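In this view, the complex is presented without one of its protein chains, the others remaining in place.
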Amino acid sequence: MTDFKPSILAFCCNWCSYAGADLAGVSRLQMPPNVHVIRVMCSASVKPEYVIKAVTQGIDGVLVLGCHIGDCHYLTGNHRTAKRIPLLQKILDEAGIDSRRIKLDWVSAAEGEKYQKVVTEFVEEIRRLGPNPLREVRF
Amino acid sequence: MQRVGVFVCHCGHNIGSVVDVEKVVEYAKQLENVAVADHNLYSCSEEGLGSIKKSIRENKLDVVVVAACTPRTHEPLFRRACEQAGVNKYLFEFVNIREHCSWIHAKEKEAATEKAKRLIAMGVAKASLLTPQKEGEASVIPVAAVIGGGIAGLTAAASLVSQGIETHVIEKEARLGGLLNNISVIGPEFVETEPLIRRLKEDLERSPQAHIHLESRIVELGGFIGNFDIKIAEGAKTTDFKVGAIIVATGGRELEPTNVYGFGKIPTVITQMELEKRLAGGAAPSSAIFIQCVECRQPGREYCSRICCNVTLKNALRIIRSNPNARVTVLHRDIMSYGTTAERLYREASESGVSFMRYGLESPPKISEKEDGASVEVFDETLNENIGISGEIVVLATPIISQEGTAETAKLLKVPADKNGFFLEAHVKLRPVEFATDGVFICGSARWPSHVTECIAQGLAAAAKAAIPIRGGKVVIEAITAEVDVERCAACGNCVLACPYEAIEMTVIDGKRCAKVNEAQCKGCGTCVAACPNDAMQQKGFTTRQLGAMIDALIKNCKEEAVE
Amino acid sequence: MNDPGKEISRLAFDERGADYLLAVREEYGNAGPAFVAKGEDVGDIRTDIPYQLVTILRKIYPYMEDGKIAVVIRRCEEKALNELIKRGIIDGDRIIRIGLACSEGQIEACRCTDPVPSCVDIGSPGKGWNEDQLSKELSAMSSEERLDFWVAQFRKCNKCYACSTNCPVCVCDHCVLEECTFVAEKGIPPGMAFHLIRAYHLSDKCTECGECERSCPAHIPLLTFRKMTNRDMKDLYGYESGDTETVSPLLTTLEGDLLEEEED
Partner (left out) sequence: MKIDHVLTTCPYCGTGCNFYLQVVNERLIGVIPCKTDEISQGRLCIKGYNAHTFVQHPDRLKHPMIKEKGKMRKASWDEALDKIVSEIKRITSEHGNDSVAVFASAKCTTEENYLFQKLARSAIGTNNVDHCARLCHASTVAGLVYSFGSGAMTNSIPEFEDANCILVTGSNTLEAHPLIGSRILKAMENGAQVIVIDPRDTPLSRLAQFTLHQKPGSDIAWINGMIRVIIEEGLFDKEFVDGRTELFEELKQVVQQYTPEEVEKITGIEPKMLVDAARTYAKADRSMIAYAMGITQHSNGTDLVKSLANLAMVTGNVGKESTGVNPLRGQCNVQGACDAGCLPDFYPGYQKVNDTGANKKFRGAWKSNLSTKVGSTITSTMEKMESGEIKGLIIFGENVMVSDPDIAHIEKALNSLDFFALVEIFPSETSKFADVILPAACYAEKDGTFTNTDRKIRMLRKAVGPPGEAMPDWKIACELGKKFGAEGFDFSSPAEIMDEMASLAPIYGGVSHGRADTEVISWPCPTKDHPGTKVLHVDGFKMGRGKFAPVHHSPPNEEPSEEFPMVLSTGRNLFQFHTGTMTRKSPKLEQEAPEPYVEINSGDAKMLGIEDGSRVRVTSRRGSIALVAKVTERIIPGTIFIPFHYAEAAANRLTNPAYDPIAQIPELKVCAARIERS
């Protein structure tokens, strides 16, 4: 497939990463149009079940973005995220789903450029990995 | 079945020049549950809002989706419009096709249009499952607590008391005044501090509404806005009281240099605070060298302490004023004399003979001890050569750092602090003197190194904010809280442990063990929702079904695309 | 100890003061769970059939208002019981443990690494296994091969929920796997998400009792999957389930481990 258009989901916390994404927009920082943001209040509210749901049904990649550790609007919310996502990645790897399809990163409200960088690099990474093999698998 | 209305905004050229809005509207029309889809040139204009409201009424819409800019700025506006048209404000969903689409895919019009469609499909999927929410109400104990008796705290307390609000001031030292107790004069107007503190102190001491607790610290804190329980250790005894709001004014402290510039070895190398003491005693040196940005704005402590430049300017001028022949040199990396009065101070200093030299972070000044003073060798960036100077004293301008015990205070109050240990306000511009935790407010250097004028302004602002719930007697509780489905809850306890606010407890309802959320304490972060294995815990406005539907919409879209 | 039934009964009722005993006994030519009160005939107790008595205990426990219950438990069940006590679902003071050391055959069937209960009352302690052969093989595979393997396995799933129904540490009555919020397929097989979500939910609880694998009509090597995710949990956070104290790392803050962020 030469014309692979990755479908990517991003969870952004309301306070930092969503604001960071807004700042990227305000700054007119250009990036590939494959990432679809779902706004959540805190990265800690992102259920790993959402990520599993998405990747098992063919979404090519999932970004989970939160405030930097120590800057969480909800004290230690993102500490939980920082623990859940690596575990989830391991579990996906065990099942043969490339964990590079899941990325956890921290983007502050001031980091429009970082947001652009994270999105651009992730889309590139997913392009390298190719389409999610589960997109074609029928049970 | 919900009747959903979708309103897509051109935002003038901002969206309309990239995203084919008409096409997107046509697409939205055929989405499930969508009763009407329309577009506006500027949805947020009077006209735009008016047409949305009209459409809500005419089409009997249950739910409204606006695809425009960011909810972070415009959500309240559209929610209000919904309410005015008779739709519960929580039956509104915002789709961001400007910041997250047209502005960042400006050159890919077609792809941006497609993405806008997908984002709207996701928004509609969520919107179809939205439910109206009612904001709760809690009564407020008409008492406030101010933690810290420095200038910011005293200002806030005095302001509260003057409004007739009973106020506790909790000060860890044996006397009120904080850092100003060691500073006699403040810039830029060279005001004496003693009367300032004295007046505030007297105001409080005179008022029966004020309770001053010295040598005190909080040992326990529970509750939530309107109803906090505080226990303090006051000397040897402990005291309990209840308050409705809390102002944090714990201030900051001067960094004691660690083994740099000969500090501690060369007696003539002193801190700014030591200089204040000497100047207050009337002893002005014949020559002085100030070194700015000591141990800050460098790896490990990146921030600018903001006030040190002005303090140096003030003290340099005090030296010059008491001894016009004094030689004063300021070694700096940038002078931050922001604001018109401070700028005037800088000019006056320059004109009075204070010499300013710029050094780089990579070539800091070298100090050596010398009889009656110290000599400094510095690489002048302007002259591009090493210069030797000497002075009777070398003053190290170190930054204000966070107060001792900030971490403990943060934990007690369940409020965040940044990596430098300064407290983090709810929003730097929109809610500067509030915490995300309702009923807890912040002012002064506890938030960021602040001048006295700023401390006073913030103290007054915090007092004004704190007075709102107290005077109102009631508070509205944010509806984006977590809630438990008692029937489903398996009482595994995950949520209790995961909650950063200790807002969840195990209880027994009709003989069944289950979790219970204290709504007033819940901040709606959703951490518990992600920890709940069986979906018994839900975050209002972000339920798993709602977000699940958004994911489904994207999956459906990408499957369809794969088919095509 | 010729008749384990007599010994178990003596330990439970005479020595340790139990009011009830939960064990496996033979009746009608089959071995099944039996719940007997003090003073009743315990019957023909069997210790060779690996019923998950903690699962059975968890189901009847809410109905038991008082009394101490003696349970014959293997090491895995002991750990499962601890997990339930940790979560406040069972009051540990009301449970009397009668430790059963697994036979060599059982240890082999479970590729069990930790077969000896903290207190061995019945049976003689056997040596644990080091490794699960299939996990090893899977780890050596490429990502694609591993995915193919699991897809082929999960395709057999007939959604009987035996893996969760019989699991001692699955405590929810209403399970998200029964709904389509996260698991797309309404029919069978339920697809990958079903098994991955279960793996995630069990990551901080599973005691590798193997009941899911034993009771799976599709013969999916679920115990291997459990062992693999348990190993991940240990690698990442040094956590192993099975005691009454250690809080799941998924519920704690980063404090103590890594506060500074990774630089990229």
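For clarity, chains are labelled A, B and C in written order, and residue numbers in each chain start from 1.
Definition applied: a contact is a pair of C-beta atoms (placed from the backbone, for glycine too) under 8 Å apart; a residue touches a chain by one contact, two chains touch by 3 or more.
Since the structure is predicted, the reported quantities are computational estimates derived from the model, not experimental observations.
Undergrad: Taking the full complex into account, find the residue in C:V42, C:C102, C:V116 or C:A162 that is in contact with the omitted chain.
TA: C:A162
Undergrad: Across the whole complex, list the residues on subunit C that are touched by the chain not included here.
TA: Output for subunit C: 20, 27-35, 37, 49-51, 56, 59-60, 63-65, 67, 155-156, 158-162, 165-166, 178-179, 186-189, 214-219.
Just so we're on the same page, only the chains that are shown with their structure count from here on.
Undergrad: Does A-B or B-C have the larger number of C-beta pairs in contact?
TA: Per the contact counts, A-B leads.
Undergrad: Using mean CA coordinates as chain centres, what's the subunit A-subunit C distance in Å?
TA: 34
Undergrad: For subunit A and subunit B, what's the span in angstrom between their mean Cα positions?
TA: Measuring from centre to centre gives 26 Å for this pair.
Undergrad: If you look at subunit A, which of its residues touch at least two other chains?
TA: 47-50, 53, 57, 68, 70, 76, 80, 84 - these are the residues of subunit A that touch more than one other chain.
Undergrad: Spell out, as numbers or ranges, the residues of subunit B touching 2 or more other chains.
TA: Residues 498, 531, 544, 548.
Undergrad: Touching residues of subunit A toward subunit C in the complex: what are they?
TA: Of all residues in subunit A, those touching subunit C are 47-50, 52-53, 56-57, 68-70, 76, 79-80, 82-84, 86-88, 90-98, 106, 133-134, 137, 139.
Undergrad: Looking at the complex, which residues from subunit C come into contact with subunit A?
TA: Going by the criterion above, the answer is residues 138, 141, 143-151, 154-155, 176, 181-185, 189-193, 195-197, 199-200, 203, 225, 228-229, 232-233, 235-237, 249-255, 259-261.
Undergrad: Quick check: in the complex, which residue numbers of subunit A touch subunit B?
TA: Those residues of subunit A that touch subunit B are 5, 7, 9, 14, 18-19, 21-22, 24-26, 28-34, 36-42, 44-50, 53-54, 57-60, 68, 70-77, 80, 84, 116, 135.
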